[in-house]
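Inspection log for the structure reproduced underneath, given as structure tokens.
Here the complex is missing one protein chain, while the rest keep their positions.
Naming follows writing order (A and B), and every chain is counted from residue 1.
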Amino acid sequence: MTQLALVIDLNVCVGCQACVTSCKEWNTSGEAGPLVDLRPYDADPTGTFFNRVQTFEVGEYPNTETVHFPKSCLHCEEPPCVPVCPTGASYKREEDGIVLVDYDKCIGCKYCSWACPYGVREVDAKRKVMTKCTLCVDRIYDETLPEWDRKPACVRACPTNARLFGDVHDPDSEVSTAIRENGGYQLMPEWGTKPANHYLPRHKTRITVREDELERSDNPLRIDSKLPKPDRDEPSLDDVTSW
Amino acid sequence: MTQSPTQEVKNTTCYMCACRCGIRVHVRDGEVRYIDGNPDHPINKGGICAKGSSGIMKQYSPARLTKPLRRKQGAERGAGDFEPISWDEAFSMLGERLAHLRETDPRKFALFTGRDQMQALTGLFAKQFGTPNYAAHGGFCSVNMAAGMIYTIGGSFWEFGGPDLERSKLFVMIGTAEDHHSNPLKIAISKFKREGGRFISINPVRTGYSAIADEWVPIRPGTDSALLLALIHEIIAKGLYDRDFLVRYSNGGQLVNVDEANDEFGMFLRDEAPASEGCYDPQDKLWWDRRTDRAVRTHSADADPYLLGEFRLEDGTLAKPAFQLLKERVEEYTPEWASRITGIPAETIRRLAHEMGVTARDQRIELPIAWTDSWGVEHESVTGNPVSFHAMRGLAAHSNGFHSIRALAILMSLLGTIDRPGGFRHKAPFPRPIPPCARTPKGPEGVQPGKPLDGMVLGWPAEPDDLFVDDQGEPVRIDKAFSWEYPLAVHGMMHNVITNAWRGDPYPIDTLLIFMANMAWNSTMNTVEVRKMLNDKDENGEYKIPFLVVADAFQSEMTAFADLVLPDTTYLERHDAMSMLDRPISEFDGPADSVRIPVVPPTGECKPFQEVLIELGSRLKLPAFTTPEGKRKYRDYPDFVVNYETEPGSGIGFLAGWRGKGGEKSLRGEPNPNQWEMYAKNNCVYHHELPKSYQYMRNWNRGYLEWSQRNRITRYAEPILIHLYSEVLMKFRAAAQGKGTSRRPPAHLAERVATYFDPLPFHYDPLECQATDKHTYPLAAITQRPMAMYHSWDSQNAWLRQIHSHNVLFVSPITARNAGIEDDDWIWVESQWGKVRCMAKYSEAVEPGTVWTWNAIGKAAGAWNLSPKSNEARKGFLLNHLISEELPGDKGRISNSDPVTGQASWYDVRVRIYKAEAGEPEVTSPQFDAVKPFPGQPKRSRILNFFAAKGGK
Partner (left out) sequence: MHPAFSVIFLTTLIGAGQGLFIALFLVESLGLLGMAPMQNGTFFALGILASLILLGLGLFASFFHLGRPERAWRTATKWRTSWLSREVIVLPAFMGVVFLYGLAHWLNFNPTLFTLPGDRAVLATVALGAAGTLLAVALYVSTAMIYAAVKFLQEWHSPLTVVNYTVLGAASGFTLATAYAAWSGAQLVPVLASIAIVLTLLGLGTRIASLIRNARIKPKSTLQTAIGIKHPRIVQKSQGFMGGSFNTREFFHHKSDGFVRAVKWIFLIAAFAIPTVLLAVSLLMTVDPTSVLIAAALIQYLGLIAERWFFFAQANHPQNLYYQSVS
């Protein structure tokens, strides 16, 4: 069985927000749109977005890590948002595990959002229906797009390639490999929701310079350190004592 | 629905920032539906950024200007009270005025341009007009970065070169938040990290790129020169420099006259044989040869110079190799010393030096690429040391930036990483001679009524005689660039234009044309006062700056002050050329330039500013725009781009690709009438990949230099040696010390010039800090570029402004608590020059002596067609209110700039912070009277339900 998902590499995400606005841009004029913006040019502008990038600080100065943390629907394998939906508008697709909302069925009761611990569902304030990341279903199967383009908008956009997309059930996929090899993990595992999206942790690269490799015998100082020779005529002890 | 039949995809180049990524614009029924990165574009390889993806909201923004506007009779500048006029009226108004100025005193017309990418055209226009008063934003941006490195290695970061992260093992990023090369840098850093490279960030603040650094080295602002000099100290002390590289490719082995009594003190010793003249560094210096133990001409075959020591020439002159002088210079700059200044532990400084030195030395890269150097030596391979650096305004935007950056370039050179794999790599048209050949006129006689300027509008002084000053040594330019105050102000000094023009110092001007710069806000220091200057009148009730023209696409803060507003198109509506004559998008492997091709028609009456210049140039009959018969030469800008040649028959034009009648030539060739179509077919990019053997060591790569010469990228093919020791600087110092025969600075500036034109880098406290009581103002205040905003111009963008709708001051909790400030408190930030009220936010990611905020999020009420109640105006603030454009000087005020280059010192300001009183209003201060929308501006919607080509489904 296929389970499509995103794998987000926190090791390289610089928090540029490209995935945020490219998602908005694709989806507002796509099958999931329009995604409203309220007070777009006034105080407290707010709007529907399927993907947000947040920033956390870990640790205390000077040992601080700044972590940029993108988050969209995790397409849980046990999605608690689905069974609670009274209309069946929220559903998980058999064929690829994508969790979707049928906007024509949704009554906007928000119950599914209560049942999602991750805060990734947003009611569109204009259409009054629940919306969320669709994994860009209207891109990834679109055969009018060239193969390389059949990826979610956010994945295509991400300049650091921090967003990988693929089937986490296929052990040979890029995403599964990345999860396996880089210690990929899920968010809030305590709830048993089994998010399909995974995150890859930070890695540190260090260089160790050992004392004995610091100065080598071919050290250029040996060549260059020809100390200036004083003039023979400069005063010396020879001039003042005879022993 | 996603692929409706009327969907088209058009390629062009992004301009949501200066990075110039290739984009694909998906247009549905004439409306922009989606913009994504062009996968076939060399810059971004398909990626895009937050801004680039939000281009739709810029295109359809209510901040857009759609009609030429004239300030209403009697209305105050700044109030934004306009009436629409026709382009005809606008052109005749402006044309007549400019014609008069050109015939009487061309200096009275000043053209200054901000974050644009068309200096090739604007510079040409200014030169043709004959005014010396032209510059782009470089002076307030990063001229230190350009000058500091170009005067040292003949190339620079910024748009001229960068780190080769593909092959690097250790990458050190200094003072960079986002930079111009945004997407490529992100692509490269990510790959670099994934391949196991080590990434160190030296920055007072940890955001963005620094977030994913393996090590963050917090540093006190303005102290990098201390760090860099200490690194150099340690590298030399441990013998970790690349001797072979320095010997051959730098002036480290060349002998400097150290006889203080001698008039030539500090100059290189030269071979008897007279050097040929030209804009290059003649190879006539001397080495002290180890084998023969005597002085020989530099690069003599079989000679090997001492880098250290002291030698006496036959004529008795005492000489030392430049490297010896460098070593002596850094003697006192120990890691312990630097630690006290930078706040970085001495062990860390040593460790960093060792990591750099040992990685460079022991992880050498060898590529099987044969090449020949300038002295005819054939090399079987290209080698490199995999340590790379990148630095930007964290170094540049300080008044000691020039020397910090020189120190960096020298450190990079000591490690042997200049234009080599894994290190720094140039981008065409760099490397260039040190300094590059362009020169401004040398005095007021270069400016003549009715004539083009006799020289370049901006240039690269190589000696005091190249300055653009009059007989008294006073500046000819309104911004005082190339004067003794800022001799190497190679990008001009836009940040002083308004203040100088207002004061009439050095002289009053008549018309100031500002293009694509928000000089009443983001790109001005001392914003509150500058806004007053723009509106200030003399005793006769005349404006001190009589006529102000602003060419902008949006209702910026600046437009409100204009007498005449010229509405520009957006990047999706016009032709643009990112020309080799300006700052092309070249790659490490060869030159590249690119274009924009309109994807949607202009909005309203918007007209590309290029067309405005072509029209004005034709009306004014400027030679470049007029046929010998006095007729208009170019139909429009696209026509100009195709047919313009720098000189008749030169074959050099704005675009390097597909030249020659049928597009068969490149770089040089006759105009090709189908050039635009060919760019259009090729992703709007022309990329010339050099043969592998020309891709490295280009300062001294005979093949490359001759290729470059053949293609007229350079005039000379002489080697470009690295200037560890800068004789160019020494010449200015000597003049200030009364030596030599060149021009001398006015007496009151002699000491300043003598001090700061040190041929070797040195550390000094930034000028503003020297003039600040640090007990009263203990904190450094700086800004960062947010990745999702471009300067002041993205607040109009409905999507981007949701990410940053206001800004706060980030403060270390330690610092804040000491001042009794809680998280989210309203506070005052006060410098010597002004104060702002804003909100504080705790952050553990900032050095405790530093406070910072995102740049240019705050807005003046009503600007950008935002509601006056918008968060930008009520909660956002501008740090610029705290920064002065001038400092007290010996003789009146002097620009708050680097004394060498005139670089604006944005990041030198010192502040104190304290809690706002309980009853104070919770809005930022200062506040400005709200400006109303201008005629012709789209109404701002209250609900935006954007769905392309469905008007909101």
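Keep in mind that, in the parts below, a residue touches a chain if its C-beta (ideal position, glycine included) is under 8 Å from a C-beta of that chain, and two chains touch if they have at least 3 such contacts.
Since the model is a prediction, treat every value here as computed from it, not as a measurement.
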| item | value |
| --- | --- |
| Contact list for the unshown chain, restricted to visible chains | A, B |
| Which of A:105, A:180, A:204 or A:222 contacts the chain that the document leaves out | A:105 |
| Residue among A:71, A:169 or A:216 touching the omitted chain | A:71 |
| Residue of A:11, A:27 or A:113 touching the missing chain in the full complex | A:113 |
| Where the missing chain touches subunit B, by residue | 802-806, 808, 810, 841-845, 871 |
| On subunit A, residues whose C-beta touches the chain left out of the figure | 17, 20, 39, 43-49, 52-60, 65-67, 69, 71, 80, 82-89, 105-111, 113-119, 121-123, 125, 127-130, 185-191, 199, 201 |
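Definition applied: only the chains that are shown with their structure count from here on.
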| item | value |
| --- | --- |
| Centre distance in Å when subunit A and subunit B are each reduced to the mean of their C-alpha atoms | 31 |
| Subunit A-touching residues of subunit B, taken from the complex the two chains share | 1-3, 28, 33-37, 39, 44, 46-54, 56, 62, 169-170, 182-183, 186-187, 189-191, 193-194, 196-199, 206-212, 214, 216, 218, 238-241, 243, 290, 306-312, 323, 351, 354-355, 358-359, 361-362, 787-788, 796, 798-803, 805, 812, 814, 843-848, 865-867, 869-871, 874, 940-950, 952-953 |
| Of all residues in subunit A, those that touch subunit B in their complex | 11-18, 20-22, 24-26, 28-31, 33-34, 36-47, 49, 57, 59-62, 64-68, 126, 138-139, 142, 144, 148, 153, 156-162, 202-207, 209, 213-216, 219-228, 231 |
